[in-house]
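As you look at this complex, bear in mind that one protein chain is not there, while each of the others sits in place.
Going in written order, the chains are labelled A and B, and every chain counts its residues from 1.
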Amino acid sequence: MLATIGVGSLQEIFDRQIPEAVRLGRELELPDGLPEQDVYEHLRALASRNTSTEDELSFLGAGMYDHYVPALIDMLMERSEFLTPYTPYQPEISQGGLQVMFEYQTAISELTALPVSNASVYEGPSAVAAAGYLAKLHNGGKRFVVSAGLHPHTIETLRTNAHGYGMEVLEVPLLAGASGGVTDPDAWAEAIDGETSAAIFAQPNFYGAVEDAAALSAAAKASANPVVVAQVDPITLGVLAAPGECGVDVAVGEGQPLGNRLDFGGPSFGFFAAREEYMRRMPGRIAGETIDVDGRRGFVLTLQTREQHIRREKATSNICTSQALNALAGVVYLTWLGRRGIVELGELLLARTHYARERLAAIPGVEKLHEQPVIREFALRIDADVAAVRRRCAPQGVNPGVDVQALSGRPEDRGVLLVAITERRSRADIDRLVDVLGAAVAAETEASVPA
Amino acid sequence: MQREAARTIFQKGAPGRRAFVCPDMDVPALDVSELLPERFRRAQPPRLPEVSEPEIVRHYVGISKRNFDLDSGFYPLGSCTMKHNPRLHERVAALPGHARLHPLQDPERAQGALELMWNLQQALSEISGLPHVSLQPSAGSHGELAGVLLTRAYHEQRGEGGRVPNKVLTPDTAHGTNPATVTMAGFEVVKVATNADGGVDIDDLRAKADADVACLMLTNPNTLGLFDPNISEIAEIVHGVGATLYYDGANLNAVMGLSRPGDMGFDIVHFNLHKSFTQPHGGGGPGSGPIAVSERIAPFLPVPVVGRDEEGAFALEYERGRSIGRLRGFHGNYGCFVRSYAYICSLGGDGLKDASETAVLNANYLLARLKEHGVAEYLTLPYGELCMHEFVLSGGPMKRALEIKTLDLAKRLLDFGFHPPTVYFPLLVDEALMVEPTETETKETLDAFAAAIAAILREAAEDPEIARGAPYSTPVRRLDEVAAAKNPVLREALA
Partner (left out) sequence: MSQASYPADLLYHPEHDWARIAEEDPEHATLGITWYAQDQLGEVVFFEAPAVGATLTKDEPYTEVESVKAVSDVVAPLSGEIVEVNQAATENPGTINEDPYGEGWLVKVRLSDPAERETLLDAASYKATLAG
């Protein structure tokens, strides 16, 4: 090979191209390579030091959830034809991937009741930031008005991005008191004016409450015309009214609950759907239908002029690689659930969530944070140190939920525990949670009473 | 079978069919209307398919066969680094301790994961020559966004509230994500010219580098596959005006263990774990774009970052006073970290260097084969003599002499069982063809590819119509992209 190239040695190829001043000139200080079986043992040893949802009864949620992923998804995602190709730049030999995108877009459009979906973005919070960028390109407003009911990671991500492209972020609080737990409708209406580029809320919100999405959308458009954005939980959309039916312009969210593993936070996918008028401002890839020279139905990446690789500085986003494989898992999952399954699953979650909240709120020292309807997750206020209570549950093999203040950093979240319900948490599991949490709260309360 | 008309899953199934069996309603079954006011409820369910599990499997396995993939054949896409995806990685990523770990699990019970992330941070730091790493960004372009936002934060702090320089320089050979990212981060793009040797035009850089410039974004080797011999001088010029130097890691596969961006003078580097570090491309993701930064940029890193205390326990650190904040939920694409980490463990420092050396050897060998008689007259090398891990040819002479374009050559390659190289990029080269074989490929494959190119050119000399009408043997032939853009149909219409 060297002879064909016309050099005397491999080293010559580097000597002629890399200036001496920047040659490393030593070995990389990394451990030596290992045979496959040793790498496997090492990774297995690391795994064994993690307590997964297989090792404990987990009620952790707050954005990612321990749903059941059917085995056929594992099988499909490992197929070479889906796992190893690149983004479909040569559509003639990428019809598999392009058709999956087209089906995925159809499924998300159905789920959200909005006509246009892209082929996925990275995940939930950055999808909201992308929606903000769309709004900015669309109407050039000055600020985003956001409900404090959005996930703290979403608000933080939006702020980081908005600082870059020069938009303000104004937070509208939740109501407190008896009708508390949802976005303050008066504060919301008042905050939105002619300078508002986008009005953004979550459904359900971070504390598990179901918001009045139609009212929030209507109020946003009453005296101004911002882009109304909702971050929605896809698993609830068999039961909850779809964002497209509630006056929402752009619906985004975290797709992990749809057929994707927890994977310690990623990779998953974000979905992004919108009204027709925003089609040409959508970020990311979109697959479209067309025909070939022989009249055969086929699919291509379309509206590519919006994307970074043609439009460059005028692009609607900079997304190149997105989450195609995870979106595949998403559409297969939705297909597996099917038209009736998504409703049945939603109703099961609704019933179990209600049951769990009622039983837990009956524990002395534990009360509901709010009285709003909940569907898959809810917040409790505990009259004890949440971190300490959780530590008492751990040896029982129970993880009762998320310490909200540790996540949000908000003083008003002190004592708040966020409990997530999935179809994997049976009634018996919930009853066990009640027992363990009850005992932990009681023990913690007693321990902190001065002698 | 492959040529059957495409039918989506929405066109299959029948009312009543199902795959999912819902777990029993084991709690008191209350009326939904008691739990959720009617106005919050969905009136009609989403029109998802009604299909059985065998139907689902047959459908998706069937359409998978309409995909070319890396496990099946050569995929020399320039700047994409289509190297082999070891299957060990799927096995370890699927271990429940990794796959079923919730991101909000307490650090004491996620020490394996945090140690893995810490080790990966250390390894990426060593490979790049920069001390501080964040694993958070979700893809290369996300890493770029992080880099430009870090640059903004750095200048804001330097200027102490005064004016922040508002321009970012990118070479005219830059990847499309670079200018898009710059605009998203609130900067203005200014192009820097490429010189006759394919490197950054130093005079043009000097002219444009002033106090208004916040950053120069580069990749080295660049998208022409050439290592810029003036990189040290470039770094000096950029640092001289107080700007940052950003490294797009898309071409890292050329230099692992040979040269480090940190040593070249770069302040911020992003890695594409789905390129050099074998995270499978998945047909368009997921990827992961960690960043490494120099000491002066470190205070601004996105949070959280994995740290280790004096007792050796690992934790996610959120308190970094001048951090730009977070760029996404949780801490990044851990599933990608597992795979990349397994790769680095398998290869070790020696192996990574070996990979880069072989990648460069393969590219130069293939280039030499394509310089042979019968090809060189039509596909010319506009810049350089040798290359690093990839090279760019111009199909301009082919277009004039044989009346077929780079596009036609690419489509005809499909009939020969190869995925074509990247086409029409970089924009600087007329009828560009960007080829990156990677270290995975054998000499036999490279020879076969060169032979196919030569055959297509010979064929075109006789009858250019063949290439212009290609491909012929694929599940669909050339598709009408104009119609798709004019009248976009982006979902299945349902009754």
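One rule holds in what follows: contacts are C-beta pairs under 8 Å (C-beta built on N, C-alpha and C of every residue); 3 or more make two chains touch, one makes a residue touch a chain.
Note that the structure is a prediction, hence the values are computed from the model and not measured.
Checked against the full complex, the candidates B:Val61, B:Ala193, B:Ala448 or B:Ala485 give a single residue touching the omitted chain, namely B:Ala485.
Annotation: of A:Ser147, A:Thr183 or A:Gln304, A:Gln304 touches the absent chain (contact as defined above). Residue-wise, the contact with the chain that is not shown comes from A:Arg280, picked out of A:Arg49, A:Lys142, A:Arg280 or A:Arg296.
The omitted chain makes contact with chain B at the following residues, 481-482, 485-486.
Rule of thumb we're sticking to: only the chains that are shown with their structure count from here on.
Separation between the centroids of chain A and chain B, computed from CA atoms only, is 21 Å.
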